[in-house]
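Complex shown without one protein chain; remaining protein chains in place.
As written, the chains take the letters A, B and C, and residue 1 is the first residue of each chain.
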Amino acid sequence: MDPRLAIIDRRLEDIGRVIAISGGKGGVGKSVTASVMALLLSKLGYRTGLLDLDFYGPSVHTILGAKPTLPEEDRGVVPPEVHGIRFMSIIHYAGENPSPIRGVDISNATIELLAVTRWGSLDFLVVDMPPGIGDTTLDAVRLMKGAEFLLVTTGSKVSLAVVRRLLSMLVELKVRVIGVLENMRMDGSSSARDEMEALGVPFLGEIEFDRGLEDSIGDVEKLMRTHFAGKLERVLGKVLSST
Amino acid sequence: MDPRLAIIDRRLEDIGRVIAISGGKGGVGKSVTASVMALLLSKLGYRTGLLDLDFYGPSVHTILGAKPTLPEEDRGVVPPEVHGIRFMSIIHYAGENPSPIRGVDISNATIELLAVTRWGSLDFLVVDMPPGIGDTTLDAVRLMKGAEFLLVTTGSKVSLAVVRRLLSMLVELKVRVIGVLENMRMDGSSSARDEMEALGVPFLGEIEFDRGLEDSIGDVEKLMRTHFAGKLERVLGKVLSST
Amino acid sequence: MHELALAEGIVATALKEAERAGLKVTKICVRMGELQQIDEELFRSVLRDIIKSEDERVREAEILFLKEEAVLRCRVCGHEWTFGESKENLSEEDVELIHFVPEMAHIYIRCPECGSPDFEITKGRGIWIEYIKGERWTPGLP
Partner (left out) sequence: MHELALAEGIVATALKEAERAGLKVTKICVRMGELQQIDEELFRSVLRDIIKSEDERVREAEILFLKEEAVLRCRVCGHEWTFGESKENLSEEDVELIHFVPEMAHIYIRCPECGSPDFEITKGRGIWIEYIKGERWTPGLP
């Protein structure tokens, strides 16, 4: 028997809401959304944690400009604080080294992190998810029972095709889906709104393609002043009222 | 002993070059690159195969506007022809259903496809890879011995951080890297060229962000007339001369 | 008849092992997992045909077949069940897709207890070589 599984619930018990930022495809803005959402929540005074579960392409630390820091040990490990957020990521252990790890090891490492991380008391834990319905998504569903999913997509056909599959899986698994956010919208392109509403999923809004975003990656002050952050704040309003 | 492993070399023996389109991050344009490159090669008269190994977010069929077709059986399975290209994808078996599969199953399914697919004689097999250094990338490296990697990245810090890790892994594994292609370039943004050349990797060129691309997804004629395809044709010139 | 591709894998593996050990193959034991739904009679005859036309190091090998029931175990609730139980609910087409790529089970099968697609195929996935036996071999000699 795996002794870690029985303790995960207890590690998460003092957390108000766990919000997993997911979406079928890579590159749609999941990590930027997760990072900025955590910053916004923290600015609003909520006690916020941020967990990067994308072991194949951990990006949250790049976006926040955070360096790997070995977490302190105290009856487990304590997530280092970054800009007021309790931040846990595999990069604390892997650094910037390439991580050649298969799904079975990703699953094992995910369980280990969930079992030993002492988040303490939090209002929100934002989880940055990798693309797809693989080990991490299946583990999040089975191990983080109360987690709610917020899906990010672009309006592109490729991304919509993938998010549709993810959505139908989450619905089948009876996971709570907060809604779908369309990111990187360009004028003239068609919107995901109609399709998502037809599928019965709350549409949380659109965020335009923001040419200023790239320049603020790694710089939190700048990040919070972007059009992206402004728009995400409005989306967050809907999330906060969707309990 | 797994009887499938010993037969994979033989399945690939009549293929001139195997080119894996990879890159650390999702959403950088790997699938579009793989699809259009296969179309270009085929148009040039090369016998071309296209293998979609991104089981988490198979996209090639969406880009080519191809429907799932159960491959014919003939001493194995024969990839259906799509626009003159022999096209193999998990969607032939999974359809548009969500695929909740862990890495261990992805690896097993990859081995199965490689063991039973009869490509026949090909000049090129283009392989569309998923992001990261997980099961599929590790299997491609161990099972498709002669495969060469072409990496796609955007100029964004997030994408560069991830491709850097992949590159150092591939170099360590002594895999042949054809070079790096920078996609979705916007004017004013800095280029990946300098960094890649400093790392000693051939820089294959830049492809601008092409607003006409999205509209041609699923329509091969249109796709071949895009700015993207025009630019990729030049990159292909370098690939063809890099034997 | 895509089974021939797998049968070739068995012979290629046996040959490789024989060459490595400098032996001639006398026996190959093949385990057939139920999930892949391979017809035993068909597979036997295909395998015999290939062996006959192959290198003399394997040509005379005896082939032994074992059948293995497919067992699935849910990662969410721990429930264990057999493919036989799930097969009743599958269309012929679903079974055929699983025949080609057994992992497609995760698309078409759910845990009968909790409905999850997150299960492990603990036994009986597909074709496997249980063991290969050989004896000393001098090229050219019968």
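In this text, contacts are C-beta pairs under 8 Å (C-beta built on N, C-alpha and C of every residue); 3 or more make two chains touch, one makes a residue touch a chain.
Owing to the predicted nature of the structure, the values given are computational and were not obtained by experimental measurement.
In terms of the touch definition stated at the top, the absent chain reaches A, B within the entire complex. Listed residues A:P3, A:G45 or A:G200: the one in touch with the omitted chain is A:P3. Contact residues of chain B toward the unshown chain are 138, 141-142, 169, 172-173. What chain A contributes to its contact with the hidden chain is residues 1-7, 10-11, 70, 73-77, 90, 93-94, 97-102, 105-106, 108-109, 112-113, 115-116, 118.
As a convention for this text, only the chains that are shown with their structure count from here on.
The highest number of C-beta contact pairs joins the chains A-B.
Distance between chain A and chain B, defined via averaged C-alpha coordinates, is recorded as 27 Å. Chain B has residues 97-102, 106 in contact with two or more other chains. Shown for chain C are the residues in touch with two or more other chains, namely 117-118.
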